[in-house]
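In this view, the complex is presented without one of its protein chains, the others remaining in place.
Each chain carries a letter (A and B) given by its place in the written order, and its residues are counted from 1.
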Amino acid sequence: MPQIELINVSKDYKIRKRDKNRSWFAEFFCPKYTQKRAVDDISFSIDAGEMVGYIGSNGAGKSTTIKMLTGILAPTCGTVRVFDRDPCKNRTKNALSMGVVFGQRSQLLWDLPVRDTFDLFKTMYKIEEKVFRAQRDMLVDMLDMEDFLSQAVRQLSLGQRMRANLALCFLHKPKVVYLDEPTIGLDVLVKDKIRAFLKKINKEQGTTVLLTTHDTGDIEQIAERLILIDHGKLLYDGNQLGFKERYRDTEYTLEVTFAAPTAPIENPLFHLQTSEGNTHCYRLNHDKIITGEAITYAASNYSVADIRVRESGIEDILKKMYDRGETICETK
Amino acid sequence: MHSVRVFFRIVKFLFKAKIEYPAAYLGGIVSQWLANGITMLLIVLTVLNFGTLGGWLPMEVMFLHSVWLFTYAVGSSFAYNLSRLFRHMAVDGTMDEALTRPVPPFLYLVATTFNIGYVSHITLAVGALVFSMIQLGISWAAWQWLWFVVMIVCGGIITACMMLICEMPSLRTRSRSPVGVFFDSGRNFAQFPLVIYPRVLQIIFTTVLPFGFVGFYPSQVLLGKQDGLLPQVNMWLSPVVAVLIVGITALCWRILSRRYESAGT
Partner (left out) sequence: MTQNIKLYGAIISKSMRQFATYRTNIFAGIVSALFMLGARWALWVALFATGNAGDITLAETMTFFVVGDFVMVWMGTSFGDVIGEDNRSGDIALKITRPCSYHFQLLAERHSVAVIETLTKSVPIFIAAAVLIGILPPIGAGAFGLFVLAVLLGGAVYFLVDLIISYSVFWLTDYWYVRWYQRAILQLFGGTVLPLWFYPDWLRAIADVLPFRFVMFAPMEIYLGRLSGADVYATFVAALFWIFVLFCAERLIWRRVQYKLVVQGG
């Protein structure tokens, strides 16, 4: 039995249509709406202990999915099951075994030390004193929070607050944790700390983690499984390697720095992209010329100071996919 | 039971946060003492100057005004911040936060928006009540004390619910509720004996906007007065009205949060 299950789930939003010709009175008492499909016939299931990256461009339907999983929104059609229950009807019950962080929204008591919010959550989530102590100390240790635990929240930096928020969300040993962009706006060091933490706690406590993110670093480093949606539709569901394999670009870029000012390489397989001083960037196709050949060709025919090869990563793949998605949308 | 514990826990921490800045907290309380105290003083001075107001003696008016202030403070402690939050709630994620907690969302919202500042109103109202009672030479039997408690609790409930109902439309419109003004205006009427108003208004304040039950009608029992509309019946009705209005508020909340579930942001 999977922990999270979505079967043919769709979600429509009603969007208020304001008509300038109608009076405000009519607008207030009988507003008109149009439908917008935010999530379109999505199915997937997640087992206990999985670590899933949920990705897609802005407005792709990621947050809507998370809201349906947490029971905040009811799906328009289809079935959502979490712990084999309808999350909307069992919201309060599910809340006890679930943790959620919405972006940078803080759940901390602003004027009080972080410690006090921990105490509040202890009561709210019915955590036993002993379990609470052990889990809190472990989280404080893992997220390196010792030195600001007794400081008022308003004095904390964004990174410290984010770590405290994360810790709170794991305090009651939830079975599932939903993280909506947990690393947004943070510096590299804090990001690393958070990623390491998520990996570790997923391993040690078997917590299922579903995170949405725009940070390809997050995806590459922690998400074993990727679910990609765009314009509400599921595009890919599988592991990271498979994702790269499937969407791998057959193109790659060769950055050649010549020893002296030189005219562009004259070869139909080398497509000049940019040139800056003596450095030229060429786009090449794997199917027509493999990397080794291309390097040899450039090095033997020209006096070359340096050559670099750039393969496309997830970021480039995503960039391309989002671009394509937008053009599909425009032609519709 | 668990919910009640969580409620008090949250309020305890809110209080703790408030007294992190004792000077600011005290400054706020004193300002409210002054502002409300002067309003009350001016009302009493007015009635003293003229002798009576609609057949009510100055100290009776003071008693009524104190009850009105007391119930307003009780109701506002629970509802003021929340009613002002309605218009931002769907946008800033407060609603989402409340819905993902292991306690009933409404209770969570009321607890996190509880306003501790109304201690000033309550202390002032109690002081004024005691003063007016001494001046009137009132001594109560046990059942009258009980009725006093019932009156304050029911008045607080009615005030809070009216405040919430009047502001609930802003949960959807995302701007100040156009009917919110009826609360503010109606409340202002209720600080004086209803008998001074035309009959139409008295009917309105007994039915659609039941502010008459916040102070005027229940006070009649304690002051031994019988005026206004159907005093023999109405003076006992505030518990009934309180129960009714709680039901209406719950219904409105249920409809709106259902809508939120289906509509989202």
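Everything that follows uses one rule, which is that a residue touches a chain if its C-beta (ideal position, glycine included) is under 8 Å from a C-beta of that chain, and two chains touch if they have at least 3 such contacts.
This structure is a prediction, so every number in the text was calculated from the model and none was measured.
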Filtering B:V4, B:A24 or B:V91 for touch with the omitted chain leaves B:A24
Options B:D92, B:D184 or B:D227, residue touching the unrepresented chain: B:D184
Residues from subunit B at the interface with the omitted partner, ascending: 21, 23-24, 27-28, 31-32, 34-35, 37-39, 41-42, 45-54, 173, 175-178, 180-182, 184-186, 188-189, 192, 195-198, 201
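Assume only the chains that are shown with their structure count from here on.
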Quick check on the complex: what are the subunit B residues that touch subunit A? 2, 5-6, 9-10, 13, 16-18, 20-21, 92-93, 95-97, 99-104, 173, 178, 261-265
Going by the contact rule set out above, which residues of subunit A touch subunit B in the complex? 11, 13-14, 28, 38, 64, 67, 70-74, 76, 88, 91-93, 95-96, 98, 100, 102-103, 105, 107, 109-112, 116, 119-120, 123-126, 152
